[in-house]
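Got a structure here, written out as structure tokens. Questions coming.
Coming up: subunit A.
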Amino acid sequence: MNTLVSGILFQVLQSVLMVLLAPLLLGWVNQCRAWLQNKKGAGIFQPYRTLRKLFNKDAILANNATVFFQRMPYVLFACMWLAVGIVPVLATGLPFSPAADVIALVGIFALARVFQALAAMDIGTAFGGLGARREMLIGFLAEPAMLMTLFTASLISQSTSLVTIVDNFAHHPFAIYPSMAFAAAAFVMVMLAENARIPIDNPVTHLELTMIHEAMILEYSARHLALIEWATSLKLTTYICIGIAIFLPFGIAKAGDWMALPLAIVALLAKLAAAGAGLALLEMVSAKIRIFRAPEFLSTAFLLATLGMLTHFLLEV
Partner candidate 1 sequence: MAHSVFLPIEIACLALLAWIVLAFLGLACIRQPRIILNVIFPAGAAISLVIAVVGFMALTLQAQTIILPLGLPNLPFHLRLDNLSGVFLTLLGGVSFAVSIFSCGYFRNYNGPKLALVALQYHTFLASMALVLLADDAYLFMVAWGAMAVASYFLVTTEHQVPQNRSAGFIYLLTAHLGAIAILFSFGVIQGGHGEYTFDALRQAPLTPLWSTVAFLLAFFGFGAKAGMLPLHIWLPEAHPAAPSPVSALMSGVMIKTAIYGMIRVIYDLLGVIQWQWGMVVLTVGAATALFGILFALTQNDLKRLLAYSSVENIGIILIGLGLSMVFMGMGHPTLGVLGLIAALYHTINHGIYKALLFLGAGAILRSSGMRNLNQMGGFIRHMPKIALFMLVGVLSISALPPLNGFASEWLIFQTTLQAPALQSGVLRSLVPVTAAILALVGALTATCFVKVFGIAFLGQMRNPDLKEIHDARFTETIGMAWLAISCVVLGLLPVFVIHLLNNVSLSITGFGLPSDAVDSNWIWLIPTSAARASYSPIIFFAVVISAVLITIFLVHRLYHGRLRRGPAWDCGYPEQTPRMQDSSDAFAQAIRRIFGPVFKATRHFPSPDDTAPRFSVTVEDKHWAGLYLRIARLTTFVSNQLGVVQQGRIHVYLLYSLVTLIALLIFVQ
Partner candidate 2 sequence: MTIPLSGQLINLSAAFLLLVGFAMLAQRRILSLINLFAMQSFVLVLSTLIVAISTHQHHLYYSVGITFVLKVILIPWLLHRFIRKLNLKWDVETHIAIPTTMLLGIVLVIFAFNLAQPISQLSGTVTRHTLGIAIAGVLLAFLMMITRRKAVSQVIGFLAMENGLFFAATSATYGMPLVVELGIALDVLVAMVIFGIFFFHIREAFDSLDLKHMEQLKED
Partner candidate 3 sequence: MEIFWILAIPLTGGALLAVLGNRDWAPEFGLFLSACTLVAAGFLTAHVVSEGPFTAFNEQFFVDSFNIFLVALTALVAFTTSLFSRPYMRIERDHGKVGVKALRLYHSMFQLFTFTMLLALLSNNMGILWVAMEAATLTTVLLVSLYRTPASLEAAWKYFILCGVGIAQALFGTILLYFAAEKILGSGGTALLWTHLNAVKPQLEPTVLSLAFIFLLVGYGTKVGLVPLHNWLPDAHAEGPTPVSAVLSGLLLNVALYAVVRAKVLVDGALHTHLAGYLMMGFGLLSVTVAAFLLSRQKDIKRMFAYSSIEHMGLITFAFGMGGAVASFAGLLHMTVHSLTKSAIFFAAGHAAQITGTQIMDNIRGLIRQSPAVGWGLMLGTIAILGIPPFGVFASEFLILTAAMHQTPWAIPFLLISLGVAFAAIFSKVQSMVFGETTAPRLSHSPALVPVFVHLLLVLLLGIYIPPYLAEWFHQAAQWIG
């Protein structure tokens, strides 16, 4: 009983914390980017300001917008929230975790993507369709790669539930898995693609020839846009957290282990900061590629992931 209560507390704590932290991470990434470009930057709290501004505005919907268009932001946000709630970030053994394993996690992202694409096509503008099409293109290339990386991990730890995976890596004697190197590389590429970062997409431009993610949300305004932005930052956070959980799960506490919590939080913040900086660096050194290069990029990721799995079978079993 006691464990269950504390577990739920952990769950709630983690969910809320992550939701609140997400924009901060985004701000941090942008700030690092600015620094690397020798700019002053808007400060790491800029995203919160943007959100507040958007929330206070009046929402405008296109005349022919349907319920899809109107409710999509909430669904998107909810999906991301659920996702981040499942990933064991602070502690393992959360009560929700067994409800969805890595496959379901990918499923959640797919769900969100489908709704986003449908909403984009709802108005019937040229850009909506274009964005939806490209998003699905990226999606169907990225999703298998993502699954493969996760499968490599789950084959190593004989389980598809993130908790077990984390346990296996965090609380067992350290071992070197060459396959995980492949997986990690693939994961990073997928993460870039899925979160509409350079080199696949550029979150700051609205250049119609190149944009993917932005094209889908052109019609949104005010609170809807705010939710979408927030969800985007959540998505980024979630991905990074998944990466952390799988590739550097050290310092993650067990559920109900209050002593380990502060340490876990600190560790998490440190890892997030590092990851954010790394991401900014990556975006700095690489250039946006043509949309039809994206398949090559992602199929490379897919290939790497599959290779990782094969190496696992060849070397580690």
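Criterion applied: all candidates are chains of the complex that A comes from, given by their letters.
Throughout what follows, contacts are C-beta pairs under 8 Å (C-beta built on N, C-alpha and C of every residue); 3 or more make two chains touch, one makes a residue touch a chain; residues count from 1.
In this text, all values refer to a predicted model and were calculated from it rather than measured experimentally.
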item: Interface partner of subunit A in the complex, by touch - 1, 2 or 3; value: 1
item: Complex interface listing, subunit A residues touching candidate 1; value: 55-56, 58-66, 68, 71, 74-75, 77-79, 81-82, 85, 96, 98-101, 103-104, 107-108, 110-111, 113-114, 117-118, 121-130, 132-134, 136-137, 139-141, 143-144, 147-148, 151, 154-155, 158-161, 164, 208, 218-219, 223, 227, 292, 295, 302, 305-306, 309-310, 313-314, 317
